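Provided herewith is a single structure, encoded as structure tokens, for subsequent inquiry.
Rather than the whole complex, this shows some of its chains in their spots.
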Amino acid sequence: MSLELVLHNQGPDLDLHATLPAGRITALLGPSGCGKTSILRAIAGLLHPKHARIRMHGEVWSDSDMRRFVPTRLRPIGFVPQQYGLFPHLTALGNVMMSLRHLSATQRSVSAQAFLDQVHIGELADRYPRALSGGQRQRLALARAIAREPQLLLLDEPFSAVDRTTKRLLYVEIKRLHEQLGLTTVLVTHDLDEAAQLASHLCLIDQGRLLQAGPTREVLARPCCESAARLLDIPNIFEGRLDNTGAEGSQVLAWGPHRLKVDQRFNVAGPFRWGIQPGNVLMVRDDKPWGDHLENPVACRIVEHVELGAELLVWLTPDALPNETLQMRLPARALQRHPLQPGQHMTVCLRRNDLLLFRDEAPGTGGRAA
Amino acid sequence: MDWQSFSLSLQLALVTLALLLPLSIPAAYWLATTQRGIKPWVEGLIALPLVLPPTVIGFYLLIVLGRQSWLGQAYEQLFGQPLVFSFSGLVLASIIFNIPFAVQPIQRAFEAIPLEVREAGQCCGLGFWQRFLRIDLPLSWPGMLSAAVITFAHTLGEFGVVLMVGGNIPGETKTVAISIYDRTQAFDLAGANAMSLLLLAISLTTIVVSYGLVGRMMNARRPV
Amino acid sequence: ANEAPTIAAAADLRFALERLAEDFRAKTGNAIRVSFGSSGNFTTQIENGAPFEIFLSADENYVFRLADQGLTRDHGSLYAVGRIVLFAPHGSLLATDPQLEQLRQVIAQGRLHRFAIANPEHAPYGRAARAALQTAGLWPLIQPSLVLGENAAQAAQFASSGSTDGGIIPLSLSKAPQLAALGTFSTIPADWHSAEPLRQRMVLLRNAGATADAFYRFLQTDEARKTLAEFGFVVPDESMKE
């Protein structure tokens, strides 16, 4: 019971093999232009890749080898396209009613109104799409998609045009739908928070390829490779050397003169790229005894700091590596008690458990899509 | 005033419209959606009735549909009366003659429907007919209107073909166009003027009312 | 003008005049250009400045109409008198006879389906056909079967197409080999349509040049009259001339 995808195509480029869990929300995350929309369109049967095999719950939807293809309208999907694709000649109510053609006429309009209410545009039922705001159009597209009560919901950045409050209300609706119907959802998003809040699974895509897939929490915590780390917005990525000269033959990551203890073991030695989440860069307070807790201390100088909402971003340069910059995130409140000044020295600790060690990249996935 | 020919022309125009539009719509739809290599050939063929003078088309129709032709005889056996010099013959001729005027505007209108909207129709699970009736047709109204108005007016004014296959039979094939022409030939300028003016007035009213109504309807629904 | 003059000629003259133009060229080396069409149209066009130099009308009244407006040199001259025939295409149930007896029978049997004449409202040959049918007492009976050609040539087309049972058309056209091959015909007596004598008059228009003048004169020579007679026109004697 799952959605199996094998897609190969050129222009849009796809080279993908993935299995998405049934009954869950899977987020597709990737840079702009990496092929997320194309994947959704292929699942919907709107894009015909050169080679495709798509099976939903064991049922074949596309199989270019077997020359089987279930037409879009027969796939039990709800699709919110990136550009909405509303029917311009129908009112908001009429747009939703288009998804409800299995109902009788009276039921249909009652039910359509309910779906509009669900996305909080109930009072705009009589408006034509032309007279709706961007976010209202987007929500209308969402209402139309869920109105079909699909087995598979394909959402292409479905909350990009609505405000936070509305977004949060819509998250609740989507989650409620999930609990009620157990439908499978593929959510394209650029918003890590959104993925974290909504999706139980996460697929990282780059240049049409799958970089990493797995439960959201795991992927967020442990990106498998440098590209994945970049996708997850981890700014601290560095070049080090792995060697086996640690205590008791354990491996050590050499970063300039620093010799950082690591958790994992690799059977390679040599140059190795690694990273760390800014939130995992810990400030060592002078006034507190750390003792043995002080893992992998790095002495730094503060370059700059910026307060962002409730967060404080601090850029540090290790004293021993003047060309590298390390980003650290602290709660803004920390500044009140320990005012930071550019130029000031401080020691941070990079706990071995938090170090991300990137294996070899899959060939060709190193570059960043435009 | 030759009222009979007025009513005959109106009948002819309406029957032509009623038969031609339902034929043109699928043809235009196919042309708008196909990617096949023969598409420009079909488009070219459809435009051909324009190229020959109506009287010449009439001449050939007379040969092809006449009582001596295979087709004319088959028709006569089926319906017990010949196709030429009859109202049915006129209808057939005016359909053939109007094909390009009906198909092209509708085709352009179908082509202008955004891909996203068509795809959304598929994603709503609508079958081909549902999509066609509820999305494609309503969105191509202006093109249909153009096609209908042009066909209607053009049938009213059609002369050459009708003259050739009609034979100017009052009440059956003597249309108002021929009637007006007969007036001019008889140097009855007053009669010709009166009929022309009335014809123009009727047509203008029809066109203005239909364009006005549909124009107002379309304004609210422009695509986003 | 050194350019070949244009001549407007009634449709029934088509075959005869093509031959005459060739003869004229062979004789004088001068070419002429002929437009065939409906005499009524030509009248309207000449009234509005058409650059024709000679007008050969199927009905002398058109010539008089133009003469009255001062658009012609004179009142022209009668060049031929037209005759009408009953034409029946091959395979028609109608046989042809000058007295229209066969036609009468077919009508009486209710078997006549379509019968072509030129439009009597404005075409001279149509009026002649109507007169002949009236004389024969067939006019009221034949009316439901009539199909009307815009002019004599179109009536001939209808009559020979096989889609009609026959028609009354100019003798000049039926004699042309192209048409003669399509059916049989019998000439209707001239006095049957004496009310509509089909007096065909030609006239030089105001702007006529030397070549036109020469052709106009050529048409009145015996040689030309013989050709006209060959094509079924009654050549007017001097008494008919004016």
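Order of writing sets the chain letters: A, B and C. Residues in each chain are counted from 1.
We adopt the following convention: a contact is a pair of C-beta atoms (placed from the backbone, for glycine too) under 8 Å apart; a residue touches a chain by one contact, two chains touch by 3 or more.
This structure is a prediction, so every number in the text was calculated from the model and none was measured.
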{"item": "Chain-type multiplicity across the complete file", "value": "A x2, B x2, C x1"}
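Note that only the chains that are shown with their structure count from here on.
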{"item": "Centroid spacing, where centroids are CA-atom means, of subunit B and subunit C in whole angstrom", "value": "36"}
{"item": "Intercentroid distance (Cα basis), subunit C paired with subunit A, Å", "value": "91"}
{"item": "Sites on subunit B at which at least two other chains make contact", "value": "none"}
{"item": "Subunit A: positions in contact with at least two other chains", "value": "none"}
{"item": "Subunit B contact footprint on subunit C (complex, rising order)", "value": "38, 40-41, 43-44, 91, 113-114, 116, 119, 121-123, 146-150, 154, 157-158, 161-164"}
{"item": "In the complex, subunit A residues that touch subunit B", "value": "44-46, 71-74, 76-79, 81, 83-89, 98-99, 101, 128-131, 137, 144-145, 148"}
{"item": "Parts of subunit B lying in touch with subunit A, wherever the complex brings them together", "value": "114, 116-117, 119-127, 130-131, 134-135, 138-139, 220-224"}
